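Missing here is one protein chain; the remaining ones are kept as they sit in the complex.
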Amino acid sequence: MLVVRSSHKPSATKRTILALIVGVILFVGSNFIDEYRIFQGAQVAAYLVGIVSIVLLTGYSGQITLGQGAFMAVGSYSAALAVQEFGLPIWITFFIAVLAAALFGAIIGISAGRLSGPYLAGATLAFAVGIPALANAVPILGGEQGLSFDIGYAPGKYADTVSPYKWLFWICALCAIIAVVIAVNITSSGLGRQWRAVRAHETAAALCGINPARSKVMAFTVSSGFAGLAGVSFSATVGLVSPSGFTLALSFLLLTGAILGGISHISGALGGAIIVVIIPTVFESWTEEASLGVATYLPGIIVSALLLLSIALAPEGPSEALHKLRRKH
Amino acid sequence: MTLRVRGLTIDHGAIRAISNATFNVPRGSITAIIGANGAGKSTLLRTISGLKRATTGSILWDEISLEHLQTEQIVRRGIIHVPEGRSVVTELTVHENLMLGGVWRLRAQKEDVAAAIEEVYQLFPRLNERKKQRADTLSGGERQMLAIGRGLIARPQLLLLDEPSLGLAPLVVEQIFHTLSELQGKTGMTILLVEQNAMSALRIASQGIVLDQGRVVIADNARAIMNDTALRHAYLGY
Partner (left out) sequence: MNLINTLIAGVSIGAIYSLIAFALILVWRSTRVVNFAQAGQAAFSTYVGLSFEKAFNNFWLALLAAIIAGVLVGAFVEVVIVRFIVKRATSAATVTVAPVIAMLGLLGIFQGVMGLIWGGEYQAYPTAFSRDGLTINGSQIPFSQNDLFVLLTVVAAMSVAALIFQKTSLGLAMRAAAFAPEVTRLSGIRVSRIRTLGWAFAGGAGGLAGVLVAPTTFIAPNSFDLLLVFGFTAAVIGGLDSLIGGVLGGLALGIGLSVVTGYLGGSYTFMTAFVLLIVVLLIRPQGILGARGARRA
């Protein structure tokens, strides 16, 4: 149980090259796909980063979070405020979002690091409900309408040739690729091994010279930084930062994606993100035949049922389940 | 009614706790299972009472096989297990703990449950003095008395006792063992006693079974085991 499996993954350089290749393929490929699919691609990229942030925290560090949407909100609001109040250029706000959310995560992590299981779940749940409510109450955050967050058009002469959706997709995809590369590097570094050791057995990890409390706070901070990036990408796809964008439903949706893709590996995040984006749209085609109610609620039911089934049948995610099956035969 | 264990093998994941154990516990006897820490004694009792499942083999009581029954069904056949560690419910009072032992037959045999509780109070007067106190205020010896008392409320035909002497002062151990021996003589129930404290256990037992690393190495008359110096040196360490 206590063996932390060592990973024989490609080196950091190889990963970077791989990421560049993926980036080029996406960049070129985006020219051959219709606008709507490109927009969905941007959504997938934003959700992907959010799911990675959950996998880091829950999968690797073993701390459950039901409130990742709250950290996304912190990032998004910081970014939007930076534009509105200080007129900073959009690209800088992405960094601001990451830093603000990470700082916030560190503060929360210091208190959350002492909790576990249902207590942590309850506290983060309260957090997820509380942050949008707070945003609603503070005037500078724009209340129910929220703040606008417009990434605009591609710069210079490309503004006419590159469609806004394509521009959006490029930005979100770039964020996602960078996020995944960093996340994979973290998880295969000493830090990632510390997290997994603490998750597996806190006392044993402490006896090996790891400070479990610091390790947990670190995980919270890093994960929140990713959530901040996810938030700002997500807001870019919506063009708006508002309380209704960061509901409990968003936190649950991301958690669902993380579980369906496999909570214990970064590699599952892409699959998870695609599932949570695709499922609702599959039902959109039904709207004409079925009643409005079915189209509104069926996706939620199916996603929740999938969540329940996957936690019942393969609690550690599909890849772990396959791994176990293979060992059996 | 004899307890017959045949070819019993029990695994803890990849670890074999008991391998191919075969022995009988004759009716009306006190049988002591002795052996070092980790010999598989507790696992054996947990399997008889249905808390754990055997890998292979059979356990017969009164010609009925127990190995597929639920714990509650086994209890209702008069087999009562008092697990290791003075197992009482610390959040309940002494009296409530005793009541708990009779809840399952309260509807049919209410008077008998009350009578059984009275008998336990006579057997262990200390419990009577403290019947309204929460169990976590009791001393170690009193808790062990309460754990055994809870088992007695069911009027067991077979009592499985796991390490009743663990962590208790020698005087208290003597007292508990003496009471058990007397009680057995009076009711004629069968007692299967698991002990690390081999001397005390064998003194009240008629039969002894020595376990070593999950195997039954000796099953013999208790006196014979006590007198066999070579065996004592080899397996019991004294």
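Note that the chains take the letters A and B in the order they are written out, and that residue 1 is the start of every chain.
In this text, a residue touches a chain if its C-beta (ideal position, glycine included) is under 8 Å from a C-beta of that chain, and two chains touch if they have at least 3 such contacts.
Model, not experiment: these values are computed from the prediction.
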Chains still shown that are in contact with the chain withheld from the display: A, B
Omitted-chain contact residue, chosen from B:Ala36, B:Leu60 or B:Leu100: B:Leu100
Contact set of subunit B toward the excluded chain (per top definition): 49, 51, 70-72, 75-76, 80-83, 87-92, 96, 99-101, 103-106, 150, 154
Hidden partner interface residues of subunit A, rising order: 1, 58-59, 62, 64, 66, 111, 114-119, 121-123, 125-127, 129-130, 133-134, 136-137, 199-201, 248, 252, 255-256, 259, 263-264, 293-294, 296-298, 300-301, 303-305, 307-308, 311-313, 315-316
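The working rule: only the chains that are shown with their structure count from here on.
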Centre-of-Cα separation between subunit B and subunit A, whole angstrom: 55
